[in-house]
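Only one protein chain is missing; all other protein chains are in place.
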Amino acid sequence: MDYQAILNEIVDEARAFLGEGRVASYIPALANVDPRKLGVAIETVNGEQFAVGDATERFSIQSISKVFNLVLGIRVAGDDLWQRVGVEPSGNRFNSLVQLEYENGIPRNPFINAGALVVTDVLLSHLREPNAEMLSFVESLRCSSIYYDEEVAVSERETGFTNVALVNFMKAHGNISNSVDDVLNVYFHQCSIEMSCEGLARSFLFLANGGVVPGSGERILTSSQTKRVNAIMLTCGFYDEAGQFAYRVGLPGKSGVGGGIVAVIPDVLSIAVWSPELNPRGNSLVGIHVLEQFTTLTGMSIF
Amino acid sequence: MDYQAILNEIVDEARAFLGEGRVASYIPALANVDPRKLGVAIETVNGEQFAVGDATERFSIQSISKVFNLVLGIRVAGDDLWQRVGVEPSGNRFNSLVQLEYENGIPRNPFINAGALVVTDVLLSHLREPNAEMLSFVESLRCSSIYYDEEVAVSERETGFTNVALVNFMKAHGNISNSVDDVLNVYFHQCSIEMSCEGLARSFLFLANGGVVPGSGERILTSSQTKRVNAIMLTCGFYDEAGQFAYRVGLPGKSGVGGGIVAVIPDVLSIAVWSPELNPRGNSLVGIHVLEQFTTLTGMSIF
Amino acid sequence: MDYQAILNEIVDEARAFLGEGRVASYIPALANVDPRKLGVAIETVNGEQFAVGDATERFSIQSISKVFNLVLGIRVAGDDLWQRVGVEPSGNRFNSLVQLEYENGIPRNPFINAGALVVTDVLLSHLREPNAEMLSFVESLRCSSIYYDEEVAVSERETGFTNVALVNFMKAHGNISNSVDDVLNVYFHQCSIEMSCEGLARSFLFLANGGVVPGSGERILTSSQTKRVNAIMLTCGFYDEAGQFAYRVGLPGKSGVGGGIVAVIPDVLSIAVWSPELNPRGNSLVGIHVLEQFTTLTGMSIF
Partner (left out) sequence: MDYQAILNEIVDEARAFLGEGRVASYIPALANVDPRKLGVAIETVNGEQFAVGDATERFSIQSISKVFNLVLGIRVAGDDLWQRVGVEPSGNRFNSLVQLEYENGIPRNPFINAGALVVTDVLLSHLREPNAEMLSFVESLRCSSIYYDEEVAVSERETGFTNVALVNFMKAHGNISNSVDDVLNVYFHQCSIEMSCEGLARSFLFLANGGVVPGSGERILTSSQTKRVNAIMLTCGFYDEAGQFAYRVGLPGKSGVGGGIVAVIPDVLSIAVWSPELNPRGNSLVGIHVLEQFTTLTGMSIF
């Protein structure tokens, strides 16, 4: 299949939708991004690479880091992780406290903020230097020079009152072992990771390859664990728009408030899109459109 | 792959779990079912059939009928249907009224009771004799002699106070056009359809075949509509256990309180299980176990 | 105190606020009421009577009947009543289903719709002809010729889908003993009672008089039961505006969607107001204003 031609066509046509969404504005580093940036990158399990637009420019991956966080959490804690966090869609906003109160501080899944904070707490209990080890882990996925944007991490910390509320509330329920400040420090650093579409597509490729990094051959997760991470991406990867994404796009994926989305087609490829303008649910408006067109034109879907 | 050998092995081993669940007891017709019934049937898109145990015995398909209901709803109303019901997981019990109140009477998806009642209302607005046409529709999926168990339909009506509450509440919100009694009559009849594992596997096969009934070649849904129904089954097919089912089994499927579950592997096969004992979430305990073993042993999964 | 002069002054001034609220419109009988109607009546425990404006014109008392319902419920069932319904403010809309779902079908208090429906069910279990006995009971409070407006009762039944939902939902939870239709029939008849401000003030006077009807000397409730009914009126009499009414007016009272409000000053008097325009919470806009002015100018309050 001529992925390059398809990407070119989709991106040309998608530019017409620029201007319909709104860039995240709660911290300066996100608010100041050029809203017309648009990039797409594909990497196949056979080693092919395709890209269009701003595919090599780094941006703040934000909640996409929750996938790295979960994978690392599974690596260090195995199935014990699921004593602390569920695998069900929340049906609520990404930062809701309501379910947490009704369900005794156990978050619904690892891709809402509360769940990612619990997984971060697990990392803190198992890793000596979680911030450094997170970077090494992503670099082991054939991505060079991964780093945190410290300015973003500081801004997130200064304005992230809801996240502070979430972690305190879960600590009140006994579901946070480490200090609130330590958990927040690691969590906000994860959100501040900068990567490009190319880097994201490359780093997620092992999820399309049964848990093994193509090229290096390193096994990150077992085949079964890999399928399960993909299943959670499908059911929970887009907050209260997860059903819509499955319905329209039909791929496991994860979005971030920086405008990035990564998705995988098992056994075939991974694809990353970046367009900073968000829809009302907080997911990249043009990004979802691009992925919907991609699965429509290629006929690819897990369904 | 030797599906027959795999089924034999799984079912032998699964019998050990009989006795751990509880048969639905809210109406006599369900309560009186032999809890040790266990059957599995597979039908592939190539026309092969495999079965084990009580695969030809009919049972009450209950909420599995919500898939027929949805497919028929899409056929008569197209995308207009989605003005009346969403595609998001609910994260709540199948009969919860809470979200409905917060969300102005628009149900989250067509597989919770409220959503199925709305789709039923749509059928009533488009079909002259919805009860007869539902039977004809299922029979058109190469299933002979489909009928309602009138005794079950009457029992459901007499004890289904929560469903009566749901439909009245949605009518108060303007999301039910026909009379409450008419909607309930059609809905409870759907729940009372009796089918065997073999019949269920056969009737769902078009969802594994891009919307076309293998054998007859009749197109039921477009390819795109088919993928979307499968996506909704994956994200919403098991109420507040949908995430667990995706995580453990990894297939689009739908369960019923009669103990049946049907699932599809796109482009490959459909599989139906029946074991009346339910887990605390209301899904067949042994049924889920059988399907989890099936995807584990065959390595099949959409992820 | 010159109540007549105070009433005259307040009502003159209150007319300026006519036009700011909206008359209930869900049934024709309420929608067609002249929105500029305004009446006030006072009756003291010493037998004095004061009135101004449309104080002798009958209107639909609607939820004010929930007080008669509760008093009759206490008379027939005593403290057993409180096994079926609570005494806590709901903090929610008068017809909310949310709390009911979280609290297993036990309504928060007898003055939200769900609670009144349960009390009605209790009446049905104790009284041979609850509709007739309700009228006799109100007449025994020195009110002549009390009757139902059958047209209103029928309209309520035809449009009251939320109430039908509530009673079915509570029956699903085992908190309704009689048939849904019987409960609704008695409930909607209660809502349709027509009374004037004078009649309401007179009929509520026993609640300002320790449970004894002044004049006849008949004891309706014990002194302790009377205080408790007054307490429930204060904490729960105005749905999710109960706190505001206590804060601004400072009297136990009960409102109805027909625009009536009755309040009592223990040991002193009862006062009834009627003005059909409602505020956004469903309580008489001018009615609350009149009562606030009354307690401000007279310095009367239970606090």
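Lettered A, B and C in written order, each chain numbered from 1.
Everything below uses one rule, namely that contacts are C-beta pairs under 8 Å (C-beta built on N, C-alpha and C of every residue); 3 or more make two chains touch, one makes a residue touch a chain.
Everything numeric in this text was worked out from a predicted model, so none of it was measured.
For the chain excluded from display, the touched partners among the shown chains of the whole complex are A, C.
Considering the full assembly, C:Asn109 is the residue among C:Asn109, C:Gln190 or C:Ser255 that touches the omitted chain. Checked against the hidden chain, the listed residues C:Gly21, C:Gly73, C:Gly86 or C:Gly105 yield one contact partner: C:Gly86. Within the set A:Met1, A:Ala16, A:Ala31 or A:Val98, the residue that contacts the chain not displayed is A:Val98. Although one chain is hidden here, its contacts on subunit A can still be listed: residues 96-98, 100-102, 161-162, 164-166, 168-169, 171-172, 180.
The chain not shown here touches subunit C at positions 86-92, 99, 108-109, 223-224, 226-228, 230-232, 234-236, 240-244, 246-247, 250, 252, 266, 296, 299, 301-303.
Note that in this section only the chains that are shown with their structure count from here on.
In terms of which chains touch, the assembly is arranged as an unbranched chain of neighbours.
In this structure subunit A contacts its sequence twin subunit B using mostly the same residue numbers, the overlap exceeding half.
Here the C-alpha atoms of subunit B line up with those of subunit C after a rotation of 180°, rounded in steps of 5.
One finds 32 Å separating the Cα centroids of subunit A and subunit B.
Residues of subunit A in contact with at least two other chains: none.
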